[in-house]
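To start, the structure under review is shown below, and the notes come after it.
Complex shown without one protein chain; remaining protein chains in place.
Per-chain numbering from 1; labels A and B assigned in written order.
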Amino acid sequence: MTFLATVWLVVRKDLLVELRSREILYTTVFFAVSCVLVFSFGFVRDGQPIDGAAAGILWIAIAFSGTLALGRTFERERQSETLRALLLAPVDRPALYVAKLVGVLVLLLAVEALVVPLVGILFQAPVLRAPWTLAALLVAGTIGFACVGTLFAAMLVRARSRDVLLPVLLYPVTVPVIIAGVRGTAALLQADPDAAMARAWLSLLVFFDVIFITLSLWVFEPLMTE
Amino acid sequence: MRDQGSGISSPSYAFPALAVLTAAALAYAPVMIAQAPVESTMLLVQKIFYFHVPAWFVMFTGAFTCGIASGIYLFTRSRNADRYALTGAELAVVFGLIGLTTGPIWARKAWGIWWDWDAKLTLALIVWLTFIAYLLLRRYGGPGSDRLAAGVGLFGAANIPFVYYSVNWWRTIHPKTSVVPSLGPGMRGTFWFCVLAFMLLMTLLVAARVHLERQRDRLDQLYLAAEDDL
Partner (left out) sequence: MDFESLTFSDVTRTYGRRRALHRVSLTCGAGEVVALLGANGAGKSTLLSIAATLIEPTSGEVRFGQATGRTAGPALRARIGLLAHDLYLYPELSAAENLEFFARLYRRGDVTHRVDTALCAAGLADRRDEPVAGFSRGMRQRLAIERALLHEPRLVLLDEPFTGLDDRSVMALQDRISALGRAGCIVLLTTHDLEAAEAVAERAVVLTRGRLVPIEPGPTPLRERYRRASPA
């Protein structure tokens, strides 16, 4: 089966499974919204948000809810060991990685579609000022976070203490993504927007994505065989 | 008992010689440091620099060793590569800790604050955390975690340039006021001597640690062999 056909088949199956219960979607969205609200109480003073708080809170919410979504997605595969069934199938194993990555991306981008307007409203942040650049930052950053996260979550499926180990492993490695995402977004949302700076951070994110997706594809099969 | 190359390896004189050399270098280092010229602005405090920077050298050597050895382990299943990966990570954590304690001590005495998000210190902190995560995974991840940790080691090392650039850009937007003075002429000799001393210490520790892991594997094999004989 061709690489892309495999990816599409598995993605379709994952979406079908998720649509039946919508459990991960609803819980992740709710969690992201709660994150934003809880952090707001820390960073809004006298009704005025602290300078640059919007960008930071947005990306923290993405990181936290992303970790949750990753954990839940792979927990599902662990229940009937269906990940093993996929590894057993006559498909290119890296295609399974890509399929899982696409699934997580779709979920996170859906969550962001809700959280970004929320942040815009709560923090009076001009999210529509440069929509394409902001969207590009969000997509590139989410890909960066998800590509490392999917690999780590997949490899932890058979490990002990996997729930706490995923964030412990994931956050240090995705620090560049968070820094680039926050600073790029802040550059767009600040009083005097700096589109050039935002684009500079965007290029760092794209470079990160390329390198780490390549590394993940390369390393997925050896990591998943015992 | 069946002999499968089991037991203690035959004594080699390289290790004790290295140990003596390292001890001598480290013993002499404070003498050199005391004799080095005192830096004009920060006076005595600056001398922490002679241990602080070599500790970073060792930390990053350990981090890159872990990354490269992890990559080799993942693709060749070589147990030796895994031993070096583990050793590299432990070195990175231990010497990172040395750097992360000497750094703030120096900053506090020189500039009055413990931590100011200096680009290099922040980079070191993040890399340090990555390799602590590596060790946590090995310890708590259950069977097979050595393979998984290799993935983390590889990614952690590959991440270093990205962390470096992102933290640097992040910091240059808000330029720092404190400046690390460049090395005066009399200081260079002392500095490189301390680097040498730390490198010797690192080599010694790597040799000891890899040897320890090798013995652990041999012990496991002996257990298994003993089961056969029962």
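Everything below uses one rule, namely that a residue touches a chain if its C-beta (ideal position, glycine included) is under 8 Å from a C-beta of that chain, and two chains touch if they have at least 3 such contacts.
Keep in mind the model is a prediction, meaning the values are calculated, not measured.
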Legend entry - Among A:D46, A:D192 or A:E226, residue touching the chain not depicted: A:E226
Inset, instruction - Specify the residue from the set A:V33, A:I60, A:A89 or A:L122 that touches the hidden chain. - result: A:A89
Inset, instruction - Name, in rising order, the residues on chain A that touch the hidden chain in the full complex. - result: 1, 6, 9-10, 13, 16-17, 20-21, 79-82, 84-92, 225-226
Inset, instruction - Go through chain B and note every residue touching the omitted chain. - result: 77, 143, 220, 223-224, 227-228
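Just so we're on the same page, only the chains that are shown with their structure count from here on.
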Legend entry - Cα-centroid distance, chain A relative to chain B, in whole angstrom: 32
Inset, instruction - Going by the contact rule at the top, pick out the chain B residues touching chain A in the complex. - result: 74-75, 126-127, 129-130, 133, 136-137, 140-142, 144-145, 147-148, 150-152, 154-156, 158-159, 162-163, 165-167, 169-170, 173
Inset, instruction - Flag every residue of chain A that touches chain B in the complex, lowest number first. - result: 148, 151-152, 155-156, 158-162, 165, 168-169, 171-173, 175-176, 179-180, 183, 200-201, 204, 207-208, 211-212, 215, 219, 222-223, 226
